[in-house]
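Got a structure for you, written out below as C-alpha cells; questions coming shortly.
All protein chains of the complex are present and in place, except for one that has been dropped.
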Amino acid sequence: MLKPESYTAGELLSILSARQLKDGQVVFAGVGIPLLAATLAQRLRCPGLTILFEGGVIGAFIEPGRLPPSTNDQRCTRRANMVLGSADVLLLLQRGYVDVGFMGAAQIDQYGNLNSSVIGDPDHPTTRLPGSGGGNDISSLTEMIVAIKHEKRRFVENVDFITSPGWVHGQDSRRRGGLPTGGMYRVITDLAVFGFDDNTHRMKPIALNPGVTREQVQDNTGFKLEFDHTTGVTEPPTEHELTVLRELDPERLYIG
Amino acid sequence: MLKPESYTAGELLSILSARQLKDGQVVFAGVGIPLLAATLAQRLRCPGLTILFEGGVIGAFIEPGRLPPSTNDQRCTRRANMVLGSADVLLLLQRGYVDVGFMGAAQIDQYGNLNSSVIGDPDHPTTRLPGSGGGNDISSLTEMIVAIKHEKRRFVENVDFITSPGWVHGQDSRRRGGLPTGGMYRVITDLAVFGFDDNTHRMKPIALNPGVTREQVQDNTGFKLEFDHTTGVTEPPTEHELTVLRELDPERLYIG
Amino acid sequence: MSMVQSYSSLRKDLAQRDRSLREKVVSLEEAASFVRDEDSVGIGGSTMSRTPMGLIWALIRARRRKLSCSRSIVSSDGDLLFGSGACDHMVTSWFSQGILWGVSKVMRHHVETGKARYDEWSHMAMGMRFRAGAMGVPFMPIRSMLGSDVLRRRPDAVEMECPFTHEKLLLVPALNPDVALIHVQRCDAYGNAQIDGLPFIDVDLAMAANKVILSTERIVSNDQIRRAPDQTKIPFFAVDAVVELPFGCAPHECYGVYEPMIRHMEYYVDLVNKDPVAGMKQYLDRFVYGPKSWTEFLDLIGLEQLLASARAGTAIYDA
Partner (left out) sequence: MSMVQSYSSLRKDLAQRDRSLREKVVSLEEAASFVRDEDSVGIGGSTMSRTPMGLIWALIRARRRKLSCSRSIVSSDGDLLFGSGACDHMVTSWFSQGILWGVSKVMRHHVETGKARYDEWSHMAMGMRFRAGAMGVPFMPIRSMLGSDVLRRRPDAVEMECPFTHEKLLLVPALNPDVALIHVQRCDAYGNAQIDGLPFIDVDLAMAANKVILSTERIVSNDQIRRAPDQTKIPFFAVDAVVELPFGCAPHECYGVYEPMIRHMEYYVDLVNKDPVAGMKQYLDRFVYGPKSWTEFLDLIGLEQLLASARAGTAIYDA
C-alpha cells in the first residue's frame, strides 16, 4: 500500500476526483485537475465516459503528454465526436444533457459556493480574479464536483463573492434564487472528501484521505465541520492509478 | 416592338418583375415566378444580385432547365456562397440583411395584405390553402414585391385572412400592429404595376402593361383604383428578355 | 400555459434517457416501436428534402394513431399521415404536396371536414419554437406574425413589451416533441450524425425532442466521425435509435445522394388529388401496406427512377 510521501497533493486530488466519475456519464470538465482527472477515469475504468469542454467539444480523448493549456485549445478536440459553438456546448447543460460538472476553484464556502471573481469589496477589490468563465453556468445548471487544494484561506465560512452558486445560503435558497436543478455534490481536497447535508446543505466530511486526522482537516477549514461515525477513510492511490496519471502529465503541468 | 400576343401572361409577369430588381441587392425570393424573375434579373443586368431562398440558401445561381420544384430542394443551392438553417436564413430578414422580399400570392387586397391560408370562415373554411410558409416572416420584416395573376377573385377589397401583412388596415396600422419596418412596395400583375399611397397606404396603379386599358384593370379588380396623370405605360418585353427567360424555363414550368 | 413543458419535467425526461456511448442500431420495424399512440412527433427536413419517409412509412404500417406531428413545411408526408389515420393534428407553416401541384386535396379534405387539425405558424416561428426547445428555455422572442391573422389564430403565443427597448415582441412557446424523426446522410452506430447541404431545423429539433430516431443513408465507423468532428451536427447522446435505410427519403430527396422521384410524386399526386379518400386508400394499399420491406417499396418505385434521381442527386457536386 502506497505511503502519502509517494505521491503529491496534485496527484492525490486527481486520483480521488477520477474515482468520483462513473462509466457512461456525460461530464463537463474544467481545465487543470478536472480535465486531467476525467481523462484518467476514461483510461482507468470509464471508456464510455463522455467529456465536454467549454471551448465546444464533445467526447474528446486527450493525448498523453499533450495536455491543452486551456479548454478552448485545439488539443481539446483530439478524437472528439463533435465540436460546436462555445455557447452551444453550455446550452447542453441548460437543456439537461450533462450528468456532472467538474471544476477547480480558488475559494469555497460552507454551502459550496465558489468565488473566482474578487477578493474584498467588489467595488474596490483587493484582488480582481479572472472571473466566472463557464463556472457560473455549469454550477447553475448541473450537479457539481469540485477539486480544490485544502487551505484555510480557500475554505471560508462565506465567500466574498458568489461567482458559481453552490447551495447559496443553504436550505432551499438555491431553488428560491431561480436554480431548480443541480447543486454542489462533492468537494475533493488533498485532505478529505466532502458532501452536503440533505436539509441544511452545509458541507460535511464523508471520508478522510489516507493518513489525515480530523484535527488537520478542521485546522485547515475556516468553518466548523461535523465529523461523526459515518466519516470514513479513503483508499490510497494505487500504483496503477499513479502510473497512468503520470503518463498523462509527464511535464507535471497539473500534478505538481 | 413585341406584340402582347407574342408572350404569355407568365412571361410578362416574370420580365416586369425582374425589372424591379437592382444589381447589388439582397433579394429573398419565393418559388415560382419570383425565383425565375430573380434569376432572370441576375442573368440580364444584375450579376451582383444576391438571391436568398427559404430552404437556407445565400447567393445561388440556378441552372437553366433545372428549376427547383421548391425553395427547399438541393437545386436551389447550386453554386451558392453559403447554405444555412431555414430558421437562420429567415433570421437574416429580422436582423435586416435583406433589401427586398419577392413572392407570389393567391389573394391580395387594397392594402397589399396577402392571403394564402383560408377562403371563408377560418373555423369552417370553404377552402383550406397551404398557409404562410415564410411568407408571413418575409412580409413582416422587409420591403415586398409581389407578382400575381390579375383576376377579380384575387384582387379583393379585404382578404378573408391576413397571412402575410401588407399595410394591414392602411395609415400607420402596420407599425401600430408591431411591424415598424418593411411593407408592401410593388405589385406586378399581367395587367399593370402598382405602388402604394404614402399616407393611406392604399394600392395605386403606377403603369399599365402594354396594350392594357384602365377599364380592363378596374374591371378585374375588386376595389376602386385611382388612375391619374402620373399613371404611365410599361415598356413591353424585349426579344432578349424573352430569349433568356425561355432558356431558364424550357419546360415552361412557371411561364405557362 | 400547459403547451410548454415545465423545466423540471423537461429535465426529468432527459435525466432518464441513457446518454452513455452505446450502439443503437435497430431495424426499421423496431424503430417504429419507439413511437407510441398520441405522441407528439417532430419531423426533420423540409418539403420534399431529407424527409424521413421510411420512418413515417414504418409508423403507418405499425398502425400508430392520434399522433400530433410538427414540421417546418409539410409535403406528401403529411398527406400520408392524415390519410392513413396515423395523425390527426399537424403543426406547421405550409402544408401541400408541392407548389407544382396546387393545393393538396388530402389536406383540404381532412381539415375542411374537421377530421384533422392544422395549426398554422410562420416558418420562422416554427424554427424558433424548436430552437427554444433545444436551448431548454420556454420561449423565443420574434418580430414576425405580429398584426396578422396567423397570430390571431394562435392564442398560445404571447405579445410582450420589451423591458429593454419597450418595443412590441412576440414570444413563441418552446416545442419539445416526444419523438423526433430525422434522416441524415451518415452517422455512426452511436448516433453521431453528419448532415450535408441544407440543414433545415434538424439540429434544433434533435436537441429539443425527448427522444430521437435517426434513419441514415449509411452507418459509418466512429473513427470516420472522429476524423472530422466539426462535421458532426447531432451528438450521439441526443439519439435513441439508428436505422440504416438507403433511399430513406424516397420518393423525396436526400441532398447530394438523390433528387425527388418526380414521376412517382406525379403519379401519387394525380391519384390522391382526384379522390383524396379512394385514391389515398389505393396508394396506401399498394405502396405502404403492400410491400414486405422498404426495399420492396423502392422496387415498386422502380430501379430506373432510383438511378435517375441518384444521378441528379450527386450532380450537385459537379457545379
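Here the chain labels run A, B and C in written order, and each chain numbers its own residues starting at 1.
We take it that a contact is a pair of C-beta atoms (placed from the backbone, for glycine too) under 8 Å apart; a residue touches a chain by one contact, two chains touch by 3 or more.
The model shown is predicted, which means the values in this text are computed figures rather than measured ones.
S.K.: In the full complex, which of C:57, C:139 or C:287 touches the chain missing from this view?
M.R.: Candidates C:57, C:139 or C:287; residue touching the omitted chain: C:139.
S.K.: Tell me which of C:19, C:105, C:226 or C:252 is the one touching the absent chain.
M.R.: Considering all chains, including the one not shown, the answer is C:226.
S.K.: Which is it among A:57, A:146, A:188 or A:255 that touches the chain not included here?
M.R.: In the full complex, the listed residue that touches the missing chain is A:57.
S.K.: Of A:105, A:141 or A:193, which residue touches the hidden chain?
M.R.: Within the whole complex, the residue contacting the unshown chain is A:141.
S.K.: In terms of residues, what is the contact footprint of the unshown chain on chain A?
M.R.: Against the missing chain, chain A presents residues 31-32, 54-57, 63, 69-70, 72-75, 77-79, 83-88, 90-91, 93-94, 117, 122, 124-137, 140-141, 161-165, 168, 173-174, 177-180, 253.
S.K.: If the missing chain were put back, which residues of chain C would it touch?
M.R.: So the residues of chain C touching the missing chain come out as 1, 3-4, 6-7, 136-143, 158, 160, 162-165, 167, 169, 171, 173-174, 196-199, 226-227, 230, 317, 319.
S.K.: In terms of residues, what is the contact footprint of the unshown chain on chain B?
M.R.: 23-26, 47-48, 50, 57-59, 77, 79-84, 91-92, 94-97, 99, 180-181
We adopt the following convention: only the chains that are shown with their structure count from here on.
S.K.: Which chain has its C-alpha centre closest to the mean of all protein C-alpha atoms shown?
M.R.: When every chain is reduced to its C-alpha mean, the one closest to the whole-protein mean is C.
S.K.: Measuring between Cα centroids, which chain is at the maximum distance from chain C?
M.R.: Of all the other chains, the one whose centre lies farthest from chain C is A.
S.K.: Between chain A and chain B, tell me the centre distance in angstrom, where each centre is the average of that chain's C-alpha atoms.
M.R.: For chain A versus chain B, the centre distance works out to 59 Å.
S.K.: Could you grab the centroid distance between chain B and chain C? Build each centroid from C-alpha atoms only and quote it in angstrom.
M.R.: Chain centroid spacing, chain B to chain C, equals 29 Å.
S.K.: Nearest whole angstrom, what separates the Cα centre of chain A from the Cα centre of chain C?
M.R.: Chain A and chain C have C-alpha centres separated by 40 Å.
S.K.: Would you give the residues of chain A that are in contact with at least 2 other chains, written as numbers and ranges?
M.R.: As it turns out, chain A has no residue touching two or more other chains.
S.K.: Identify all positions of chain C at which a residue touches two or more other chains, and write them in rising order.
M.R.: As it turns out, chain C has no residue touching two or more other chains.
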